[in-house]
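Pasting in a structure now, in structure tokens, and then I'll have a few things to ask.
Excluded from the complex is one protein chain; the other protein chains are retained at their positions.
For reference, chains read A and B in written order, and residue numbers begin at 1 within each chain.
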Amino acid sequence: MTTDTRRPSADDPRVLLDEEIGVYEQIPPYPPRTEREAEFYTLGDGQMFINMGPQHPSTHGVLRVVLKLDGEKVVDIDPVLGYLHRGVEKLCENADYHQAICYTDPLEYISSLFCEWSPVIAFEKLLDVEVPRRAEYIRVLSAELNRIASHALFMGWFALDLGGLTPILWSFIERDEIVEMLAALTGQRMLFNYFRIGGVNGDLNHEFMSRLGFWMSRATQQIESNLTLLNENELFVRRARGLGTIDSATALRMCMTGPNLRATGLPFDVRRAHPYSIYPELDFDIPTRTEGDVLARYLLRMDEIKQSLRIIDQCLHQMPDGPIMARLPRLLRPRPGRAYAAIEGPRGQYSTYAISDGTDQPFRMRIHDPSFIHLQSVGLLMPGNLVADTMAVMASLDPIMGGVDK
Amino acid sequence: MSRAWGRLTLPGKVVFTLVPLLLVLSVALVIVIAVFGGAMLDILVANVGIVRFLVAVTILLLLAPPSAFIIIYMEMKIIALMNLRLGPDRVGPWGTLLSTVHGLKVLMKEDFTPTGADRIVFTWAPIVVFMASVMGALVIPFAPGLIAQDLNVGLLYFFAVGGLSVVGLLMAGWSSYNKYSLLGGLRSAAQMISYEIPLTLSVVGLLILAGTMSLNTIVENQGPWFTDWYVFQQPLGFVIFFIAATAEANRTPFDLTEADSEIVAGFATEYSGMRFGFFFFAEYINVFIMSALLVTLFLGGWQAPFPFPELHIALDPGSLGIWLLLGIAIVPVVATLVLAAPFYLLRSSTPWWQALIAGFLLFNVLAVGAVLGIAYVNFDFVAGILWFMGKTYAFVFVFVWMRGTLPRIRIDQLMGFAWKWLLPASLVNLFVTAAAIVVVGN
Partner (left out) sequence: MDRVLKRRLKERFGDVLTGPIRQRHDETEMRIAARDVQDVMRALHDDPTFDFRFLSDLAGVDTGSHMQAVYHLWSATTADWLRVVADDLDRARPRVPSVTFLWKGAEWMEREAYDMFGIVFEGNRDLRRIYMPPDYESFPLRKDFYLADDAARSPGAGVRHMEQSHAPHNATADALVRKTNA
């Protein structure tokens, strides 16, 4: 009697393969290399793995999540990244300082202006450039508009992940109007590439101002009416309340920033904590909530929209005249040195750490993205919840896979 | 010969082949009927019950896809309008043919079975689900006399057959060889079995009131005024039934079995082509049938909300003789002229031919209205089917409306709601009804 050493193919069990098992074909996919991996890929009694993504209707891009389930209950979760990895940091090291900015643009394609902003500030620090005040005002104005667009879209996505079909289309009304406005200002709808080292690309124009004026006159009312779709919905509130709760000490340990941290009651906002640009001169509040659950994160973002409207209003009233670009040479060769710049984006703290070696290309450019940081806390928030809430919790952290995968 | 054949277009080739074939076949058919017709008729007459059943089932099966098409179109269009979109607007007038095109699309798609699936179960699952949905319509009275089978245990039959669809969903979930499908199938089993209980219990109070399980009799009891509808005697039962029916039809906010943001498409994940089409149709037919049952039980079925005044047109068209023909010839001409006159006279810039066209159109509208009015008054089933469909589609609209508005609820909330709220509420409803009957007497 001979033993058949061939094994059935994973694609078709009737086909027998005689090559040895490759690194991808084992389940778990490869021998565990770390303590954590060994722990995760060991199944307990009655548990099973389920693979969510990278092709799944609601993973916000190409995220793959391996869930360890006990029935419908999530026991453990292992996000697998890298499906959208483009090596932006490497690309930036091979581009000159102007080109590097447009590589950072598509990181978080929902809020591109913030992705441009932190490298721009870092490069300005390397070059010791003073940015004209009008340019700073324009930056704040356009970035806060982008923040509203991002939060409006968050509301729709979040509702979609909870099974509501309508809010996403309603929220796209606001977003589309803002995006059209910014397109009039920057020439692009999505990847604006508007901020330049030392200023901005173009001055405010008539179309932008007229659209902005018209939109501002009804924005508050419009957003309020959109919010009534969800805020007063019993089904929605019951699902979101008490789900994915995190306290402020744990949030700090997880390095969370932005709305996710403020929803736990800690008023940390880079705009106030470590002011940049003209934010010290502006009057706005930092909304916080103490619950730290999914509902608090959602409501907090909706509160932030109102604060952003206040900031835009002040920018429009205080906008000075003057140049929009500092006088700089075409080819930038900063002195060797290191610079770090952090800004407060719609998802948290975006920061850039740039090292110059005296050439016209950054020697090292480190991009820190809040989506990346927040996504890892899913592993902390999920265990004990149901499969149905995986996407709700994930959506409430609001990660954008472009930023997570860099 | 072959050159002539080659020049024909594709429809030409089809017609050229079919016409001789049809000629031969029709001649053969005539001969067969002439020879065996009497005997066949005798057999049919002798088994009229079976014939009636087969005809009814065939008609129901034939009508199921069109009614699903209508509801799918409704859903696309209404949700689009709620979402501030346009919705379908290209295929057919206002996009009305789009759902038909969807149906053709699923027919033409590749129909594959995934590796590792249990082929037999996988193939039969959509059929079971579809038949379970459609067969429920067998006992629903669409109009006076227009009922496929007036069973004396009609309601029981309905719940029994409706409960079969969970078997189909479990089959689909288990046989697909996919964890998402399995989760969907298990969810559907848990959900539908839980909601079956309040669904059935909520109508027991009504059954005590009605004293029968025949849906036809239940409808006949609810007349002639709308105050006699059971919804006014069983408001709690109505609400429970509506919620449980939503869950039974797997509609938002209870569409956990196919929650796309959680488990892709649930039990239907691995299905494609017409097998998926069966699931798709079954869902919409379920919506229709649940609405129809709701209307039948609680809202008077085909009964009008108020008794229509009895009109008897004494005129017998046969007695008119030759004047009938003359009338048919003359009335349109005269009516068109009479109706066109105001258009021509009131606005001097209107050319005569435009006035004539307007008059003719107006006459047509009036004539159709008159014919429908006469049909409504004279034929019970026309009035019945109009009221029945009107009420049913109002509830279909409510189902669609909920889908456009509400987010989905979680599985533990769903089960908790069924067992902690709906079940006690339906028991309370039953006890209160029974007590009221004892106290008040029959």
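Everything below uses one rule, namely that a residue touches a chain if its C-beta (ideal position, glycine included) is under 8 Å from a C-beta of that chain, and two chains touch if they have at least 3 such contacts.
Note that the structure is predicted; figures quoted are calculated from it, not measured.
One chain is not displayed; in the complete assembly it touches the shown chains A. In the complete complex, the residue from A:R189, A:R218, A:R241 or A:R364 that touches the missing chain is A:R364. Considering the whole complex, the residue from A:L145, A:M256 or A:L381 that touches the absent chain is A:M256.
Here one chain is not drawn; of A:E89, A:D247 or A:D313, the residue touching it is A:E89.
Summarising the interface, subunit A meets the missing chain with residues 23-24, 29-30, 33-37, 81-82, 85, 87, 89-90, 93-94, 125, 252-257, 268, 273-274, 337-340, 342, 349, 351, 353, 355, 364, 366, 368, 372-373, 375-377, 380, 405-406.
Note that in this section only the chains that are shown with their structure count from here on.
Averaging C-alpha coordinates per chain places the centre of subunit A 47 Å away from that of subunit B.
Here subunit B touches subunit A in the complex through residues 79, 82-85, 115-116, 179-180, 183, 187, 252-253, 255-256, 259-264, 403-413, going by the rule given at the top. By the touch rule above, subunit A contacts subunit B in their complex via residues 11-13, 48, 50, 56-58, 72, 159-166, 169-170, 173, 229-230, 233, 235-236, 238-239, 386-391.
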